[in-house]
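Every protein chain except one is present and positioned as in the full complex.
For reference, chains read A and B in written order, and residue numbers begin at 1 within each chain.
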Amino acid sequence: MTEALLLNISLAILLLPLLGFVTLIFFGRKIPGSHWLETGIMLLCLLLSVYTGFGKLAYYVGQNLIMEGRWIQFWNVPVLGQIQMDLGIKLDNLTVIMLFVVTLISFLVHLFSVAYMKGDARYTRYFAYLGVFTFSMLGIVLTHNILMMYIFWELVGLSSYLLIGFWFEKKSASDASKKAFLVNRVGDTGMFIGIMILFTHYHTFTFDAIFAQIASGNLPFHSGAWLTAAGLLIFMGAVGKSAQFPLHVWLPDAMEGPTPVSALIHAATMVAAGVYLVARIFVMLTADAMLTIAIVGMVTSFIAATIALTQNDIKKVLAYSTVSQLGYMIMAMGVGAYNYAFFHLVTHAFFKACLFLGSGSVIHSMHHEQDIRNMGGLRKKMPITYYSFLISTLAISGIPFTSGFLSKDGILAGTLAFGSLTGHWLIPAVAFLVALMTAFYMFRLVILTFHGEPRDRHKYDHAHESPFVMAMPLALLATLSLFFWYGANPINPGTGWFLNKWVQTPHTVVPQAQRFDFMKTETTETEVEGNNKAVAGHKVAEAEYITHSEHYMHAMHQAHYPAMILSLFVGGIGIFFSFMMYHWKKIDPDKIAGSIKPLYNLSLNKWYIDEIYDATFIRGTMLLSKFLATFDNKVVDGIVNGTATVTRFISRASGIFDNVVVDGFVNFTAYLSGLIGIFFRKFQTGKVQTYIVMVVFSALILLFIFRPFF
Amino acid sequence: MAYFPILSFITMLPILGMIIVLCLPGKQEKLIKGFSAVITGIQVILAGIILHSYNYSLPGVFHQNSFQFIEKFRWIEIAGLSSSIGTIKIDYFLGIDGLSAPMVLLTALISFIATLSSFTITKSVKGYFALFLLLDAGMMGVFVSLDFFLFYIFWELMLLPMYFLIGIWGGPRKEYAAIKFFIYTLFGSVFMLLVMIGLYFSCTELMANGTRVFTFNMISLMDPNNYTATGILSPLNPGNLRFIAYIALFIGFAIKIPMFPFHTWLPDAHVEAPTAISVILAGVLLKMGTYGIIRISFPIFPEITRQLAWYIGLFGMINIIYGALCALAQKDFKKMIAYSSVSHMGYVMLGMASLTSVGMSGAIFQMFNHGTITAMLFLAVGVIYDRAHTRGLDDFGGLALQMPVYTGFVIVAFFAAIGLPSMSGFISEAFVFLGGFSNNSLRIITIISTLGILLGAGYMLWAMQRVYLGRLNEKWNTLPDMSMTEYAMFIPLTIIIFVLGIYPSFMLDIMNTSVNSLVEFMTKIPSNISAIGKF
Partner (left out) sequence: MVQVGLNQFLIVSTILFSLGIFGIVTRRNAVMVLMGIELVLNSANINFVAFAKFGNFGLSGQIVALFVIILAAAEAAIALAIVLNIYKTFATVNVDEIDKLKE
């Protein structure tokens, strides 16, 4: 199991889905059962990534494997010499874990879709799109440089556009796809500016090369502010893709796409790419950037959680819960709990995919009914769906023995430690509040959907458990939401192999002055050593992980138990109130809603954010564009046409002048000559005698005139 | 191959074709169409041969000997008119380097595709194709000539057939559009002519017999040592008018780009012109403006270019944002794409203004990519206009259901125009931005310009939604999908867009050496330019 083999296999994993896409686009209709071809490719990818993951984590756990090749090269550039842009694959532990997560969920979603999408007019097209999505997502995961990251970043945007708008006959779907693409573009534009900052200064896109430069004290434009700006601008890409406030508005609308797509793209993988991006650039984030990121994550998780409380569409609740959980991960990255954020990404991918596929199963059996007010009692009809949904709900609510408990607890501990070290207590406070709300709305969803009496008897009677290809992914994902995959200890994640061996916070390269106090290294010796290694080349193994200062480790350790107890407590409260209101019906939710009407409306209407954007940015742009188009037509073109008119006027005037004055003068001369002619004609009598008289008189006159000469 | 005058051949072939077309009987429409396609097809093959035997390591730009496929003959020589004028000498001087090779390729390709797209012409076919071939020769000549006078002749030669092609085969307001195009361009040409004559009387070239005579040779015009001490545009003359001349020349080229505020001829010309002519217009003609700036304005006036680079970048930014916002408000499909051209040519200007290798490569690459992508967009409009005889964005809806293959190509074209990675437009736009950003003074302008990629996605996707998505408008449920001719037009463009998007080095390597030497030339002010930018 050599490095080259692993790298080549991962290249194959990347390219196989693309092959599937090309085949399906061109020959999809000619191949019978082409969806099985694509699904088979995904199974192959899954097996290969298991192999790669095993090989990497077993043999090269502390080492990064890199394969790169020249893509674009500028020779002999004046001053700079040579500029090179590479394509490359970097395999580190994060990558192989993500590879596994993406290929697994993608395979399960393919399988689920075989039944879910059956009978659709563009069945093969759907699988082709899934293929191109998987390709782009794997590209994000595998790439070793930020330009390729951006390229695949946009490509997942495209596949997301195509899949959200898959049922483009519906205006809402095509609107949603357009909105998703544009909102993502806002973030991507910021990300591109960030990339420009880095490229302009370092003339490379490769992560490791850039980080090595920063570690050696070479900051962008020699200023820490630019480093912060670069980090935050690149983070803007994550804000767009991971649906963070203020760009979160596209994700709930994206639920217009087919439900398996929501599970794959808009819950488990693509939206998590933002978190992955932050993880990739984590080492170059300054304290200011991290604090901003933490606040963005906090605000997002809070807003989304409050909105999720009142939504009635099963997919909308899950969508907002996704936004909220993504906010959690981003917040965790911001407070420096890198490993827990990534851990949560993985666990969330599984249980949220399970929840979405579960909701797909429900929607499928209810004949495309999505309103939870018309459901209820489905527990008995759909046991597999119910139990897997329940396990995932327990996981997202942070109940012990689930994976979600481990990761969420870590994040909460991280925020608590952060609060105690920096004094930003608001962040942990909001984090716990969100945990409470999460438990509440998720159980509200479960109770309204599966418990109680069916509220729409007709639809209930037709409901049925989904076929095997749909139920199997659910069951598998539910199993993955349990604790034992990640560590033997059900309450302390820190001791499990996932965090202990595989995912560790990397050593930051930011200069000491730009770090949080708790991330400053006490001894400079390790740093010098790290620099030398980094400079030596980016194939150097990052064997020595220096996570945080002792100070921080201590705070983290102290925060662990309080966080666990508190999170259990708030989770319990949330679930309790949920049961009180919707199961036992001791408390009337309508009454509460009535008593806080403005807040309720705010939540129900998603904080009016869409309306605000509509009234400001969209309307503003449209007004500006209308104005400019009119300006162009009337003023700019008006000047041109005006010039033409003026020229024509002048030419007409000069024409008149020419006709009347110039030509008039000519004609007048002729007329005058005529007159003179008529006058002199009088003398031309034709009589010789007259002529003689004139000769004589003329001679006399001449004589008179010239008399002085005589 | 070395002695075969391939550039003359590729330029004059369409003129030969035109003569033969004129001799063919006008009734034989199929013959004429087929013959024209063969002529332009041979041009593509010749361009391929040029590319094949092109030497990537020769820079060209301002080294006379490192141009390739050079043909240089004395064309006009009138000796001893008077002592002040001396010998009038004009060379027939052709040659290409990394700046013009992509444009030659583009011209050949777009001409061929436009010929295919012209097969739907029914009105006086003979006249159409004769003019079309003349136009083709004019465009090709502009990109291969290295003598300013010759350049100017080809520049004007292209104007006349274009006028008739819009004015006779155009839409309802064709006369207005044709005359607007003609007068606008002629207006610019006058400036160019003045500057050309001014340069002629300021610059001398060493002859074989040791005497110095005035010259139109562009390469000689780039060397400050060739200037006379008293020439009106000589950098050695303290009272020179180079600054004014630069602006005049720039306006001449800017009209062709078209640069705000000289752009309003473009939407009218596009809307009225037949599809093939729109393709030529957007695909090749607009590039002549930016090519002229890179080939003539920049190296002949390096010191003033550096002085005014910021303003060029600013106008590039205005083009990008303004064009995009105007495109957003359009209701006519063709007009929207016309404004998107304004926006996309802004990137070229921004890239040029950066005066960096990356930005300049991006600019030239963008010229090529805009040629292919916008050609494809206009062809896409042509396809539905031929079938439905309307271009209103709101008149359609759901065409993806009726014409799925066509919509597939349209998606490629639209996303290429948006600058989606893996398609060629992304590389060039990214390079333009990277280049612009590395120039300190253009940094803010570049950041504002990135709004263009956002707005670009906005108008493109909105148009996409209105025309292709949604429920099928019942009026159009009989429209047929693509025909074979249309496949022949779309497939090559699609392949080029993807190939250059995935492996851009095909094109970038051609221009790399030339761009580097141009940038080096521009950034080093020659020491003996004594008076810089006297106003």
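Keep in mind that, in the parts below, a contact is a pair of C-beta atoms (placed from the backbone, for glycine too) under 8 Å apart; a residue touches a chain by one contact, two chains touch by 3 or more.
Please read these numbers as outputs of a predicted model, since none were measured by experiment.
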Touching partners, among the displayed chains, of the absent chain: A
Absent chain, residues of chain A that touch it: 684-689, 692-693, 696
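In this section, only the chains that are shown with their structure count from here on.
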Centre distance in Å when chain A and chain B are each reduced to the mean of their C-alpha atoms: 35
Residues on chain A engaged by chain B in the complex (per definition of touch): 25, 71-80, 83, 147, 150-152, 154-155, 158, 161, 165, 168-169, 171, 174-175, 178, 181-182, 185-186, 189, 192-193, 196-197, 199-200, 621-622, 624-626, 628-630, 632, 636-637, 639-640, 644
Contacting residues of chain B [partner chain A, same complex]: 180, 183-184, 260-261, 263-265, 322, 325-326, 328-330, 357-358, 361, 398, 400-401, 408, 415, 420-422, 426-427, 430, 433-434, 437-438, 446-447, 450-451, 453-455, 457-458, 461-462, 464-465, 468-472, 503-505, 508, 512-513, 516, 519-520, 523
